[in-house]
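This part shows subunit A:
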Amino acid sequence: MDQHLLSIVLFTPLAGMLVLLCLPSRNTHLIRIWANVAALAGFLVSLPLVFRFHSGAPGFQFVERAEWIPSLGARYLIGIDGISLLLLMLTTLIGFLAILSSWNAVQDRVKEYYAMFLLLQAGMIGVFISLDFFLFYIFWEVVLVPMYFIIGVWGGPRKLYAAIKFFLYTLAGSVLMLLGILTLYFQHFTQFGFYTFEISELMKLNLPLHMQQWVFWAFFLGFAIKVPMFPFHTWLPDAHVEAPTAGSLILASVMLKMGTYGFMRFSLPLLPRASVDQTIVQILAVLSIIGIIYGALVSLVQQNWKRLVAYSSVSHLGFCTLGIFSLNPNGLAGSVLQQLNHGISTGMLFLIVGIVYERRHTRAIAEYGGLAHVMPRFAVIFAIAMLSSAGLPLLNGFIGEFTILQGAFEANRAWAAFAVVGIILGAAYLFWLYQRTMLGQVTNRKNLLLADLSFRETALFVPLIAWAFWIGIYPKPYFDVLRQPVTEIVERVHPGYYPASGPAHSQTGISIAQIGGGR
Partner candidate 1 sequence: MLIDTVLFYIFAAMVLGGAILTITRRNAVHSAISLIVSLLGVAGLYLLQQAEFLFAVQIVLYVGGIMVLFLFVIMLVNLDQAARERQFNRQWLIALVAVGVVGAQIAYFLARGSKSFHVAEMPAVVPAPPALGNTEVLADALFSQYLLPFELTSLLLLVAVVGAVVMAKKRI
Partner candidate 2 sequence: MHPITTVHYLALSAALLLIGTVGVLTRRNVVIILMSIELILNAVNLNLIAFSHALHNVNGQIFAIFVITDAVAEAAVGLGILIALFRNKETVQADEIDLLKW
Partner candidate 3 sequence: MNFLDRIWLIPLFPLFGAALMLAIGKWLDPQPASDVALAPEVAPPAGGAHGHVHAPQRFLVNVIAVGAVLLSFLFSCGAAWQLSQQTEKVHQVIQFTWLAGLPFHMANGHMATFQADWGFLLDPLSAVMILVVTGIGLLIHVYSTGYMKHESGYYRFFGYMNLFVFFMLMLVLANNYTLLFVGWEGVGLSSYLLISFYFHKKTATDAGNKAFIVNRVGDAGFILGMLLMLAMLGTVRFTDVNAALRSGQFSAEAGFGVLSGIALLLFAGAAGKSAQFPLYVWLPDAMEGPTPVSALIHAATMVTAGVYLVARSSALFQLTPSASNVVAAVGAFTAILAATIALVQNDIKRVLAYSTVSQLGYMFLALGVGAYWVAVFHLFTHAFFKALLFLGSGSVIHALGGEQDMRRMGGLKHRIPITHWSMFIGSVAIAGIPGLAGFFSKDEILWQAYSSPQGSSALWFVGLATAGLTAFYMWRLMNMTFYGESRVDPQVEAHIHESPASMTVPLSLLALGSVLAGWLGTPKLWRLGESFSSFERWLEPAFATAAAEASQQGAHDASVQWILMGISVAVAIIGISLAYYFYSRRTEIPGRIGARIRPLYLLLYNKWYVDEVYDFLFVNGFARGGGRLLGTFDRAVVDGGVNGAGWLTRFTSRVSIWWDTWIVDGLVRFSSLLVKMASYPACLLQTGRVQAYALFVVVGVLAFFGYYVTR
């Protein structure tokens, strides 16, 4: 059981999808129920991972290894470390919520819809757990197709444009990434005489700097477009605005993390020298900062509720990448946390947009106002979501942002100084959005009779809010989970980072923090 846990997690959605395909497409009710059951099962089977995971244990856990394509040296090799664990749990939960959220939202081609979601779910899980580059790439590409359909079939007015733009954009990036992968693969062959895609094997490579740089840029295109980092972000708003609620939920909460995850899992460990190369680090940090401020500025003037949230993602993901490329423990750990937080809070924001959209079928901010009068419970939940997104302490956002800032500050004080502007602006656009939509008087008669959240809708938010508070109030477990993998990455890129005594575990080395400490 234990040694196949990951496979079970991976294949449960697929199995669910196959069964779903066998159901009669007339009987939508049955299909809905089954899809939700399958998704819930997918979440439940992933829970044991949390309890059986040994935080602090080096390397990967729940590793499964099977020969798959010997003639290519590709294996079915999966396993997780702290980073993957968190993102995996996020995926399974959000996946379930996404399916739950579309109970009423989707009325036509229900069967295909849910099938696509389950397929998507499996693909994303695969991305986060595969330790074989070939396998990773397969999943990476698999994810695109269902997303294309979700946007393109169930999307808004400009869905065709958005869908194909999303697909082409990300595809272009990832095929170039493929070239990078193949280069590593071949270099490994020339150095060790056998072909393999196994990451741990590829990490043994030592490449000349210039080649590392080339490969790095190849990876960069693949990952940065996914994240999306600053110049490559334009597919995001379109995709988000056109996608159905559940689609944008998945897209924002999980799929964007695939890019940042890629940076941490592949770019940094496989190309350490390129990753610490000053020009590259500078460029990426600057791009991240531009993303932070730029995203915030742009979302400030959005008249479209959903577009605003979409651009806010650009800003938040800027924090994540900044954390990654400050290349120190706190930066990286904070980045992972922030990815989690963004998944939670932005997920909530998109659900919120979706809920009003279901009622009013418009996303223009001007259409709303004073909703707090008619939908008080909704207003409260929106407020919490907004605060967690704005990084208010005791909610998740603060922990991530502050840790990232700490890391960035250590790497380069100017970065932190600029990034802080993002926090100010973040509060600005979110509070302003809240004021324009929730507060004030009901200016639009149509909004007078809006129903407050139903039980199902409330149930969507409960886990997310609970999670947000947990991270905000007691984040220690997360840092415990992240300490080991982050340490490994840092030691890979900055061999001398930790004193010879090895990574100073949790307690400060010789800092003055011990003078007169404690109670």
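In this text, a contact is a pair of C-beta atoms (placed from the backbone, for glycine too) under 8 Å apart; a residue touches a chain by one contact, two chains touch by 3 or more; residues count from 1.
A quick word on the picks: all candidates are chains of the complex that A comes from, given by their letters.
Treat the numbers as computed from the prediction; the structure is a model and nothing was measured.
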| item | value |
| --- | --- |
| Among 1, 2 or 3, touch partner of subunit A in the complex | 3 |
| In the complex, subunit A residues that touch candidate 3 | 165, 168-169, 231, 233-235, 294, 297-298, 300-303, 328-330, 333, 369-370, 372-374, 376, 380, 387, 392-394, 398-399, 402-403, 405-407, 409-410, 413, 416-417, 420-421, 423-425, 427-429, 431-432, 435-436, 438-445, 448, 473-476, 479-480, 482-483, 486-487, 497-499, 503-504, 506-519 |
